[in-house]
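Here is the structure we will look at, set down as C-alpha coordinates.
And then chain A:
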Amino acid sequence: MSTGIPVQYFLVLATIMFFTGIYGFLTRRNLITMLMSVELILNAVNINFLAFNRYLYPHKLEGMFFSLFIIAVAASEAAVAIAIVINIYRRFATINVEDVNEMKH
Partner candidate 1 sequence: MDILSLFVLIPVLTITGILLLKDARQVRLVAIFGMSLQLIMAAVLVFLYLSARHSGNTDEMLFVKDYLWFKSLNIHYAVGVDGISVALISLTSIVVFAGLFASWEVEYLKKEFFISLILLATGVFGFFISIDLFTMFLFYELAVIPMYLLIGIWGTGPKEYSAMKLTLMLMGGSALLLLGILGIYFNSAPNGGRLTFNILEISKVVIPISAQRIFFPLTFIGFGVLGALFPFHTWSPDGHASAPTAVSMLHAGVLMKLGGYGAFRVAIFLMPQAAKELSWIFIILTSISVVYGAFGAIAQKDLKYINAYSSVSHCGLVLFAVLMMNKTAMNGAIIQMISHGLMTALFFALIGMLYGRTHTRMINQMGGLMKVIPFLSVCYVIAGLASLGLPGLSGFVAEMTIFVGAFQHPELFYRIVTILAISSIVITAVYILRVIAVLLLGPTTNEHFEHLPDAKWFEKISVVTLIGSVAAIGLAPFWLSSMIGTSLQPIVDRIVALNPF
Partner candidate 2 sequence: MINFSYTIWIPLLPFFMFIFLGLAGHKYFPKLSGILGTCGLAIITVLSYITAYKYFFTTEKVDGAFQKITAFNTTWLQFTDKLHIDLGVLLDPISVMMLVVITTVSLMVHIYSLGYMKGEKGFERFFAFLSLFSFSMLGLVLATNIFQMYIFWELVGVSSFLLIGFYYQKPSAVRASKKAFIVTRFADLGFLIGILILSFNTKTFDFISLTDPSGTAITQGSGIGFLGLSIMTWSMIFVFMGGVGKSAMFPFHIWLPDAMEGPTPVSALIHAATMVVAGVYLVARMFPIYALAAPVALNIVAYVGAFSSIFAAIIACTQTDIKRVLAYSTMSQIGYMMLALGVSGYGGHEGLGYMASMFHLFTHAMFKALLFLGAGAIIHAVHSNHMTEMGGLRKYLPITHITFLIACLTIAGIPPLSGFFSKDEILAAALHHNKLLFAVEYAVAGLTAFYMFRLYFSVFWGKETAYHHTPHEAPATMTIPLIILAIGSVLTGFIPFNQLVTSDGRAFESELELMVAIPSVLIGLLGIGIAYILYKKESAIPDKLAATFKYSYKWAYNKFYMDEVYLFVTKKIIFKLISEPVAWFDRNVVDATMNAIASVTQGVSFRIRGFQSGQLQKYGFVFITGAIMLAILFIYLWK
(Lines give C-alpha, C1' and ligand atoms only; values in the text may rest on other atoms or scores of the structure.)
Protein backbone atom coordinates (compact mmCIF):
# COMPACT_ATOMS: atom_id res chain seq x y z
CA MET A 1 0.00 0.00 0.00
CA SER A 2 1.48 3.29 -1.05
CA THR A 3 1.23 5.64 1.84
CA GLY A 4 2.87 8.70 0.33
CA ILE A 5 -0.04 10.33 -1.36
CA PRO A 6 -3.24 10.78 0.62
CA VAL A 7 -6.50 9.73 -1.03
CA GLN A 8 -7.75 13.28 -1.09
CA TYR A 9 -5.18 14.22 -3.66
CA PHE A 10 -6.55 11.67 -6.04
CA LEU A 11 -10.03 12.79 -5.45
CA VAL A 12 -9.16 16.41 -6.01
CA LEU A 13 -7.34 15.48 -9.17
CA ALA A 14 -10.32 13.50 -10.34
CA THR A 15 -12.70 16.34 -9.58
CA ILE A 16 -10.53 18.80 -11.46
CA MET A 17 -10.37 16.45 -14.38
CA PHE A 18 -14.08 15.92 -14.30
CA PHE A 19 -14.89 19.60 -14.42
CA THR A 20 -12.16 20.25 -16.96
CA GLY A 21 -13.82 17.66 -19.09
CA ILE A 22 -17.20 19.25 -18.64
CA TYR A 23 -15.77 22.67 -19.34
CA GLY A 24 -14.14 21.36 -22.45
CA PHE A 25 -17.32 19.66 -23.53
CA LEU A 26 -19.25 22.86 -23.15
CA THR A 27 -16.79 25.24 -24.71
CA ARG A 28 -14.72 23.54 -27.39
CA ARG A 29 -16.29 23.91 -30.75
CA ASN A 30 -14.49 21.05 -32.40
CA LEU A 31 -16.31 17.76 -32.16
CA ILE A 32 -13.11 15.77 -31.77
CA THR A 33 -12.00 17.97 -28.91
CA MET A 34 -15.38 17.51 -27.32
CA LEU A 35 -14.93 13.79 -27.60
CA MET A 36 -11.60 14.14 -25.87
CA SER A 37 -13.28 16.10 -23.11
CA VAL A 38 -15.69 13.24 -22.60
CA GLU A 39 -12.72 10.95 -22.27
CA LEU A 40 -11.42 13.26 -19.58
CA ILE A 41 -14.65 12.89 -17.69
CA LEU A 42 -14.52 9.14 -17.95
CA ASN A 43 -10.93 9.08 -16.85
CA ALA A 44 -11.78 11.21 -13.85
CA VAL A 45 -14.31 8.58 -12.96
CA ASN A 46 -11.70 5.92 -13.43
CA ILE A 47 -9.33 7.68 -11.07
CA ASN A 48 -12.12 7.90 -8.54
CA PHE A 49 -12.88 4.25 -8.73
CA LEU A 50 -9.28 3.26 -8.50
CA ALA A 51 -8.50 5.55 -5.62
CA PHE A 52 -11.53 4.46 -3.66
CA ASN A 53 -10.75 0.87 -4.27
CA ARG A 54 -7.11 1.16 -3.38
CA TYR A 55 -7.47 3.32 -0.33
CA LEU A 56 -10.81 2.52 1.17
CA TYR A 57 -11.74 -0.97 0.12
CA PRO A 58 -8.48 -2.71 -0.74
CA HIS A 59 -9.83 -6.20 -0.20
CA LYS A 60 -12.16 -6.24 -3.15
CA LEU A 61 -11.49 -5.38 -6.75
CA GLU A 62 -14.83 -3.98 -7.86
CA GLY A 63 -13.47 -0.52 -8.55
CA MET A 64 -10.57 -1.85 -10.55
CA PHE A 65 -12.79 -3.94 -12.74
CA PHE A 66 -15.25 -1.19 -13.15
CA SER A 67 -12.60 1.11 -14.52
CA LEU A 68 -11.45 -1.56 -16.90
CA PHE A 69 -14.95 -1.82 -18.27
CA ILE A 70 -15.22 1.92 -18.49
CA ILE A 71 -12.11 2.06 -20.59
CA ALA A 72 -13.42 -0.62 -22.89
CA VAL A 73 -16.81 0.98 -23.27
CA ALA A 74 -15.25 4.39 -23.76
CA ALA A 75 -13.22 2.99 -26.58
CA SER A 76 -16.26 1.62 -28.38
CA GLU A 77 -18.16 4.78 -27.73
CA ALA A 78 -15.35 6.80 -29.22
CA ALA A 79 -15.31 4.52 -32.23
CA VAL A 80 -18.97 5.07 -32.95
CA ALA A 81 -18.70 8.76 -32.20
CA ILE A 82 -15.82 9.27 -34.54
CA ALA A 83 -17.59 7.35 -37.24
CA ILE A 84 -20.52 9.69 -36.93
CA VAL A 85 -18.22 12.70 -36.80
CA ILE A 86 -16.74 11.59 -40.08
CA ASN A 87 -20.21 11.38 -41.50
CA ILE A 88 -20.90 14.84 -40.15
CA TYR A 89 -17.84 16.10 -41.89
CA ARG A 90 -19.07 14.59 -45.12
CA ARG A 91 -22.48 16.07 -44.84
CA PHE A 92 -21.72 19.44 -43.31
CA ALA A 93 -18.12 19.86 -44.45
CA THR A 94 -17.24 21.00 -40.96
CA ILE A 95 -16.83 19.51 -37.57
CA ASN A 96 -17.69 22.68 -35.76
CA VAL A 97 -20.47 21.76 -33.38
CA GLU A 98 -22.20 25.09 -33.74
CA ASP A 99 -22.85 24.47 -37.38
CA VAL A 100 -24.64 21.25 -36.69
CA ASN A 101 -27.99 22.73 -35.83
CA GLU A 102 -30.42 22.07 -38.59
CA MET A 103 -33.02 21.06 -36.08
CA LYS A 104 -34.12 23.37 -33.34
CA HIS A 105 -37.09 24.87 -31.51
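Quick note on the criterion: contacts are C-beta pairs under 8 Å (C-beta built on N, C-alpha and C of every residue); 3 or more make two chains touch, one makes a residue touch a chain; residues count from 1.
How these were chosen: all candidates are chains of the complex that A comes from, given by their letters.
For clarity, every value in this text was computed on a predicted model and none was experimentally measured.
Among the chains 1 or 2 offered as candidates, the one in contact with chain A in this complex is candidate 2.
Chain A makes touch with candidate 2 in their complex at residues 22, 25-27, 34, 97-98, 100-105.
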